[in-house]
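Now for subunit A:
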Amino acid sequence: MAQQTLPQVPIKKGEPAYKLWIFEPGWKGELPLILNPRQLAEQKRPAILPGHRLCAGCAAPIIVKLASFAFRGPTIVVNATGCLEVATTIFPYTSWAVPWIHNAFENAAATASGVESAIKAMKKTGRLPWAHVDVVVFGGDGGTFDIGLQSLSGAAERGHDFLYILYDNEAYMNTGIQRSGGTPKFAWTTTSPVGTVLPGKTQHKKPIADIMVAHRIPYVATATPAHWLDLMKKVRKGIEVEGPAFIHALSSCDRGWRHDTALAIEVSRRAVDTCYFPLWEWTPETGYRLTDRSLSIARNPKMKQPIEKFVEVQGRFRHLLKPENRHLLRELQEWVDAVWEDLLNRATNAPR
Partner candidate 1 sequence: MSQPRGWKELPIGAVPFRLSTDYKTGDWRALRPVVDMNKCVKCMLCWIFCPDMAIIWDGEKILVNYDYCKGCGICAHECPVKAIDMVPEPSE
Partner candidate 2 sequence: MIEVRWHGRGGQGAWTAANLLAMAAAIDGKHVQSFPAFGPERSGAPILAFTRISDKPIDLHSMVYDPDIVVVLDPTLLKNVKVTEGLKKGGLIVVNYEGSPDKLYQLLGIGRGEYRVVITPATKLALEILKRPITNTAMIGALLKAEKLVRFESIEKALYERFPKPIAERNVELIKKAYEEAREV
């Protein structure tokens, strides 16, 4: 087996810097979930390879990388059409170190249903040379909130065993920053421009994770790449549960959100600190449970930052900072507060 195309990067300890994920037939066991950063760097290699052509500073590959650190063994990745798909497989190159399929825009969950069913059928007939093969889907907000919602809902209802990771960059970034069901209110996009009459998008973001909770699938969570340990733990849980799991991961886009390329992690942190994007998980047994930073904020409300902190670093919200638009910012704050309060009421681990 030769992988001549993998560069030999000098590594003294552990594994080479880049490798294909090879699970020979008969491979047994379970890859450990490593949470110590040093050990992680020495032992784990991402399922996404360098040389991909996503923009500098894009959060999507960080989410994929972190998620793949939590894979437990043989895994097939399904990708909806979108930035991630387009930029990681520009023929003749692929950035995927694991088996990967892109079918179309609106059907990632249906495609995953087929992959998962094939795995089951082959297992049943003794043709699957592994104890389990996991199926993980990556879809953007367009492919999840909008055009792909039907196929996602159908697959969730049918109970296929896969983890769907939504990387939500809050607009159709692949086609050039058009508004989606995931775009927040007042955000500028090319189809919700800030004009003399309209202040950007005029509708709020669709509560996609709550919609998935309403399906009462085994596991739903939110995550950001900034809260990387939280994200990895959630991915592992999502893979481990039997049946569909859904993770809504906020994925900043420096071009669409109009911020410096260095701020992908910073802006994700601010999204959580302002409670614009609270971190939680839900299972039918435990209900909503706040996690990581959001749990800390619930316990110590003083930590909660005003929405300006999230808005001020992003050009898409620039107009909200103008004095004449203070009322819009206030409206956004009220919306964030209301959603957060609602979540606090539902969260079983929030202080009463």
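Heads up, the rule we're going with is that contacts are C-beta pairs under 8 Å (C-beta built on N, C-alpha and C of every residue); 3 or more make two chains touch, one makes a residue touch a chain; residues count from 1.
The candidates were selected such that all candidates are chains of the complex that A comes from, given by their letters.
Because the structure is predicted, anything quoted here is derived from the model rather than measured.
Engineer: Could you sort through 1 or 2 and say which touches subunit A in this complex?
Structural biologist: The candidate that touches subunit A in this complex is 1.
Engineer: If you look only at subunit A, which of its residues touch candidate 1 in the complex?
Structural biologist: Residues in contact with candidate 1: 3, 5-7, 9-14, 17-18, 20, 37-38, 40-42, 46, 48-62, 65-66, 88-95, 225, 228, 254, 260-266.
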